[in-house]
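Written out below as structure tokens is the structure these notes cover.
Only one protein chain is missing from this complex, and each of the others stays in its spot.
Coming up: chain A.
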């Protein structure tokens, strides 16, 4: 049954990183910087700026230092960056990063295929980052991939998600973002997974990162909100396809999320019109249509 909703939700904008990283077309550095600057004007409080990963693996993020140094950082807005290891962390801090993110997974096979080691080993690698971050007083956000299903393993047990989340939280991550990486989750599996995770991590430290590959994202987010989650990741214009299903969509569109939250009377602080304008800008730059249905519709209300 639908219980009470949170009064406020923090929207974490992942378009410039997760979005652009998974787009076919590359955008030049000035366009990335302008995108982030426009997003900074919308009321969003958290904008994931880039990823300090080797350009050999992720060429779309090769300009990470220029982007982080080039953006106009608004006070009160956080610009976290991905740091897959200690070297990336150090480069990020040198470039001015004040918050970083690390990535775990609830699937052994996914971890193996993605970064060539086990979940246990990947978390050991991150211990170094956690230690350095603690010393530098830099907050660390933890992501858990494949929380509702894995492209290789298929079904993922809620207990495994809870176990990995607990580890990352105990290591010192202030927030754990639970990612439905291939978008296969439904309100049923979302509820089951969250119930397990909430036994190990306080709900105030949880976020959901839903992909819309099967059209389930907003319904899944709704259930998460009903269970007390108040941090939701999204990507402007729904940037970022799914690398595991060619041509299929990936991230949920921030515009569509904000539209829903507005309708629920939940405060986000985000100006939907400015957000849509930003989406229009980046879609033009990418020569692509928006994935946001709110943007596509032109009904007046």
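As a working rule, contacts are C-beta pairs under 8 Å (C-beta built on N, C-alpha and C of every residue); 3 or more make two chains touch, one makes a residue touch a chain; residues count from 1.
The definition used in the following text is that contacts and distances are computed from a predicted model.
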item: Which of "Protein Abitram", "Cell cycle control protein", "hydroxymethylglutaryl-CoA lyase" or "AP-2 complex subunit alpha" matches, in UniProt, the chain that is not displayed; value: "hydroxymethylglutaryl-CoA lyase"
item: Option touching the unshown chain, where A:103, A:126 or A:214 are the choices; value: A:214
item: Sole residue of A:46, A:81, A:100 or A:242 that reaches the chain not shown, by the stated touch rule; value: A:242
item: Residue of A:188, A:204 or A:269 in touch with the missing chain, whole complex considered; value: A:188
item: Residue of A:26, A:94, A:136 or A:297 touching the missing chain in the full complex; value: A:297
item: Touching residues (missing chain, whole complex) on chain A; value: 1-2, 183, 185-189, 191-192, 212-216, 218-219, 221-223, 242, 244-249, 253, 256, 259-260, 262-265, 292-294, 296-301
